[in-house]
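Below you'll find the structure I mean.
Only one protein chain is missing from this complex, and each of the others stays in its spot.
Per-chain residue numbering starts at 1, and chain names A, B, C, D and E are given in the order in which the chains are listed.
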Amino acid sequence: MTTVTPKNSALSQQVFDDIKKTRNTNYINNFWRDLSHNDEELYNTWSALKSVMSEGEIPYLYKEMIYVAVSIANNCNYCIHSHTYAAKKAGMTDVQYKELLSVILMANKTNALATALGTQVDDVLDTSKEGELRK
Amino acid sequence: MTTVTPKNSALSQQVFDDIKKTRNTNYINNFWRDLSHNDEELYNTWSALKSVMSEGEIPYLYKEMIYVAVSIANNCNYCIHSHTYAAKKAGMTDVQYKELLSVILMANKTNALATALGTQVDDVLDTSKEGELRK
Amino acid sequence: MTTVTPKNSALSQQVFDDIKKTRNTNYINNFWRDLSHNDEELYNTWSALKSVMSEGEIPYLYKEMIYVAVSIANNCNYCIHSHTYAAKKAGMTDVQYKELLSVILMANKTNALATALGTQVDDVLDTSKEGELRK
Amino acid sequence: MTTVTPKNSALSQQVFDDIKKTRNTNYINNFWRDLSHNDEELYNTWSALKSVMSEGEIPYLYKEMIYVAVSIANNCNYCIHSHTYAAKKAGMTDVQYKELLSVILMANKTNALATALGTQVDDVLDTSKEGELRK
Amino acid sequence: MTTVTPKNSALSQQVFDDIKKTRNTNYINNFWRDLSHNDEELYNTWSALKSVMSEGEIPYLYKEMIYVAVSIANNCNYCIHSHTYAAKKAGMTDVQYKELLSVILMANKTNALATALGTQVDDVLDTSKEGELRK
Partner (left out) sequence: MTTVTPKNSALSQQVFDDIKKTRNTNYINNFWRDLSHNDEELYNTWSALKSVMSEGEIPYLYKEMIYVAVSIANNCNYCIHSHTYAAKKAGMTDVQYKELLSVILMANKTNALATALGTQVDDVLDTSKEGELRK
C-alpha cells in the first residue's frame, strides 16, 4: 500500500523515457512510478540522482555501496533492495558485498560505543585545518 | 564528560602499542583510551577493526568513505570527525569529499521519499536470485 | 504478525465506543485493537491523543502534518499511513502534501549536512533569552 | 570543531548577500559559513530552502514547526536551535511551542508502540485511492 | 545552550520538592529545571517516570539498564549520562555494565544484519498465539 496515486503526465512520461534510455531497460521501478504523483519532484529527483550517481572521482560502483550503507543505516527496505541490486549489477562481487557488510557493522559498532561512552573529540582530529593534516 | 574511566592494564598497553605501530603515530585517540575501561572489548574491537579496514577488494579509501557515511547516518559526532580525518589522510580529495556528501544526501532523500510513500519492493529487485541478475 | 493478542475487556470496549463516537465511524483501527492487550495503556494513550490532537493554537490539520513528519523521520510505516490518511481526511490538499514532503526533505537534508559538518551552534540562536529574541 | 574550511568565493559572497537581504540581517549563521567550503552546494541548498520555506498553502510558521519536528526526530542539535529560533521569530507563541512538543511526543509514543506491536496497516487506510477517501 | 527558560512556578517548586524527597538529594538535574518552562509537562513527566521506574516485576536496576540501552540507541547524550549514573548508583557492577554494552552491541549488530538482508519473519515467531508459545 502506498500513500499516493501515480500520475501519467507528459513530464512523468519524459522522465520515464529518460530512465529507460539511461538504464537500457523497459522497466520503471515502483519508486519512480509512485513519485510521479508529483511530477516536478520526480523530474528533480531523477535529474539530481543521474548527476550525483554518475562516474566521478568516486567510481560508480563505490557510490552504490555508499548508497547501500546509508539505506541500511536509515532502515529503508525499498532502498536496500534497489541499491543492493544496482551494486550487484554494477559488478559488486560476493567478496565485496561481504566487505561492505563488515565495514557497515564495524562502523555501527564503534558508533554505538562512542555514543555510549560519550567520548570527546580529540583536538588532533580537526580536519578544518587541512594544512596541518596533510603535512 | 565520558561514562567510563580508562584502565592502564597490560592488555590495554599491548593494544596501544599495536595502534602506534600500525598507524605510525605516538597519539592514542580518546576512543581507544575510553574503551580501555574494558580491555577485552578494546582488544576485540581493535583487532576486528584492523582486519575489516585493511585493503581488500574494496580499497581502504572507499572503506573509510563508507564508514563516514554510516557515521553521519547514525549521527555519531566523534566517528564523523575521526573517519573524515582518516579518509582525508588516506588521500580523499576535496572533489571526492563533495561527491561523498552528495551521494549521502541523495540516499537520505530517496530513503525518506520511499519511506513516506510506502513504496512496495519490485519483484525484479530480488537479488537472492543471482543467476537472474547476472544474465 | 503482531506481538500481542487483543483483549476484549470492559475498559477496551469503553475506549472503542469513545473512538467510534469521536471519529464518527464504526471502524476501529488495528493499532487500537492491538493496544487493547494492555487496556490501561489503551485508555491512557487514547485519552492523551484525543487531548493533544484537538484543535488548539496549532490548527488540527497542521498537527496531523507534524505527526506525519515525525512518523516519516521515525520510519513508522503504520503511522505514516494512518496519519497521511487523517491529514487528507482533515482537508490536506495535494499542494499542501507536496509542500509537506518538500519541508521534510529539506529538513532532512540540512540535518544531515549540519551533522556531517559538525557545525557549532551560533550564540545568537539562544532562544532561552526570549527577551532578546523578540526585540 | 567542524570538518571543513569555509571558502570566501564570489559565489559564496553572492549567497551571503542574498541571505542578508532576505532575512534583513547582517549575521550569517555558522551553517551557511561552513557550507561555503562547497559553494555550489551552498548556492543550491540556500536557493532550494528559500523556495521551500516561503509562504505557501502551508503558512511559513507551520513549515518552521514541521522543520523543528523533523530536526528533533533526527537529533540534529544545530537544526533544533536554529529552527526553534526561526519559529519563535516568526511568532510561535509559548502555547504553540507546548502544543508542538506535545504532538511530537505523542507521535514518538505511538510510533514506538506500533513498531513494538508490529501492527499491520489497515486496508481502509489506503490513501492511494483518493476517490474513496473523500467520499 | 537550551531552547527554553526555566520557570519558577508553584507547581515547579512542588515537583522539585518531590524529586528532592524521593531521591534524597538537594540537587535538581538540568533536565527537570529546563522542563519547568512547561510546568504541567514537568509535573506529568515526573509523575509518570516515578511510577514507571518504581520497583516492579522488573527490578529497578534492570529498568535503568533498559533505559540506558534505549538512550544509546536514540543517541541522547544527556540521557546516557543521567541513566548510566542512575544505574551505577543503583548498584550496577562493572561486570554488569560490560554485559549491558555487550548485549546492546550484539542487538545493534543483528538489527543491522537483519535489516541489510531483508529477512522475513518466521511464522513460528508469532507471539500473538500465546497458547502455542507456552506449550
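One rule holds in what follows: a residue touches a chain if its C-beta (ideal position, glycine included) is under 8 Å from a C-beta of that chain, and two chains touch if they have at least 3 such contacts.
A quick note: this is a predicted structure, and the numbers were derived from the prediction, not measured.
Participant: Touching the absent chain in the whole complex: find that residue among D:S12, D:N38 or D:N108.
Facilitator: Hidden-chain contact among the options goes to D:N108.
Participant: Determine and list the chain E residues touching the chain excluded from the picture.
Facilitator: Residues of chain E in touch with the missing chain: 1-4, 27, 29-31, 34-35, 41, 45, 48-49, 52-53, 56-58, 62-63, 65-67, 69-71, 73-74, 76-79, 81-85, 88-89, 93, 95-96, 99-100, 102-104, 106-122, 124-127, 130, 133-134.
Participant: So that we can see where the missing chain sits, which residues of chain B does it touch?
Facilitator: Per the touch rule, chain B residues meeting the hidden chain are 1-5, 121, 123, 125-130.
Participant: May I ask you to list the residues on chain C that touch the chain which is not drawn?
Facilitator: Spelled out for chain C, the touching residues are 1, 3, 38, 41, 74-76.
Note that in this section only the chains that are shown with their structure count from here on.
Participant: How far is the middle of chain A from the middle of chain E, if each middle is the mean of its Cα atoms, in Å?
Facilitator: Computed value for the inter-centroid distance: 33 Å.
Participant: Spell out, as numbers or ranges, the residues of chain E touching 2 or more other chains.
Facilitator: 1, 3, 75, 80-81, 101
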